[in-house]
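Report on one structure; see the data block that follows.
Every protein chain of the complex appears in place save one, which is left out.
And now, subunit A:
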């Protein structure tokens, strides 16, 4: 098409001039993940310098922090899509514990075999996600409130039911179940001796790629951005707003369940309090990665870069020989700085109009 428009249009030379100087730079600055990428390089350099073990900047170090980043990133990618779609899910953290417990109780108390139990756990997570989404769409209450209620309800159920059934706050004995070994090989093994990268990293990268392709190229991705950007405009052009949002909530719950399943298979037992508190880590990763809290803008790669920053910080602080109590302070500072940088960048990129 460019071949036919260039010669026929009368004004392009002048028009090109007024865009040419800034177009490529503005387009780069418009990328949501840019701030996170700069931050990630900064954090990497910082921890490489203060490292006491001499391993942080090696493959050993990479295997360690990528493990930490993967368990955050798998959920953070889904949380990022949900945030781009204009909603929050505060129950994503507790879902990790709930789904682990569901899996554990299914196999140890009801003697379901491992693979069917995994499938049922994912169905359970999808149902909780669908309930979150349906409540948000139907009641029109802020998802912050709806999922906060889900969060506390699940936390109560996790503790109450686990104690009632097992008389303890944990479910153990998962490794005696037929199918455990094959499930562990898929969800919780490691590879590449002697570094021992976790298989979760592969899942994480796969999900990041899938989410990025969907967001940038699929019709559903267009709808996600639209319902978060302006739900009314989206509805007016015929986008199924309710269905899009409900599917996003389901995807978020299911990715939390994936981490729950991975953790249960890896540790061979599940704590009733597992995952609680992580919901904000996911949101921090998504926000550091350039997602706007108001929806309609963000990236899946950004969320994964954000998860990497957090993973590097957790592992880096330990490798530097500092007390790990400091890691939350570090997260807070990172969050604030990233949001500030992202805001400044996006104001610049929108040419002062936004």
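Methods note: a residue touches a chain if its C-beta (ideal position, glycine included) is under 8 Å from a C-beta of that chain, and two chains touch if they have at least 3 such contacts; residues count from 1.
Heads up, the rule we're going with is that contacts and distances are computed from a predicted model.
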| item | value |
| --- | --- |
| Among "Peptidase", "Sugar ABC transporter ATP-binding protein", "Glycosyltransferase" or "Phenylacetate-CoA oxygenase subunit PaaJ", UniProt-listed name of the chain not shown | "Sugar ABC transporter ATP-binding protein" |
| Listed residues A:58, A:172, A:189 or A:222, member touching the removed chain | A:222 |
| Sole contact to the chain not displayed, among A:39, A:260 or A:296 | A:296 |
| Touching residues (missing chain, whole complex) on subunit A | 1, 5, 9, 11, 15, 18-19, 23, 27, 30, 213-214, 217-220, 222-223, 225-226, 229-230, 232-239, 296-297, 350-351, 353-354 |
